[in-house]
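Reviewing the structure listed below.
Only a single protein chain was left out; the remaining protein chains are all shown in position.
After this line comes subunit A, so read on.
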Amino acid sequence: MVDIYSLDFKRFVARATNDIFDTMLSLKINISDVSTETIIEKTRIVGSVGFAGEVMGCMNIHVGYTFAKVIAGAMLGEEPEAIEEEGILDVVGELSNMIGGDVKSRLCDAGMTCSLSIPTTTSGSDFTIETQGWVRHESLAIHSDQYVAIVEVYVKLNNSK
């Protein structure tokens, strides 16, 4: 089994995210590390999936509401303004499912068998998400035009397995 510390989560996330934005959204993106200048619109949607098995963890994608509408429009081939709230949340959930699914696959390929949860979404303008007890945490910023999203991955070994 590959050591959890040696896995390049940033590369996994970057490759999966690039693939999704290129294939399903036809949106050009740049990926960078998160810095103090990475600021997301206050009203945002967070799509999350969890991993459970030999490794435990979660993946969150934080998307500003305006960017989420643009993504939803691109994915559904509709004008962003024409998409209802439920549709926008569903698209962000599906985005987290696809990125998380790819990360989960890389974990399984490395011998760390785990299952993926169904995606959940959280939206609002005044909340924080704290994930504790992880041993690896990676985050990346996704830039498309003036918009920014952040993808975070948290993992730890499941010592009970």
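Following the convention adopted for this analysis, a contact is a pair of C-beta atoms (placed from the backbone, for glycine too) under 8 Å apart; a residue touches a chain by one contact, two chains touch by 3 or more; residues count from 1.
In the analysis below, contacts and distances are computed from a predicted model.
Only one of "Class F sortase", "Response regulatory domain-containing protein", "FecR family protein" or "Carbohydrate ABC transporter permease" fits the UniProt record of the hidden chain, and that name is "Response regulatory domain-containing protein". Remark: the omitted chain is touched by one listed residue; of A:I4, A:I20, A:I45 or A:V155 this is A:I20. Contact with the chain that does not appear here is found for just one residue of A:D3, A:E37 or A:E81, A:E81. Looking at subunit A, the residues touching the absent chain are 19-20, 23-24, 72, 75-82, 86-87, 90-91, 93-94, 97-98, 100-102, 104-106, 108-109, 113, 116, 118.
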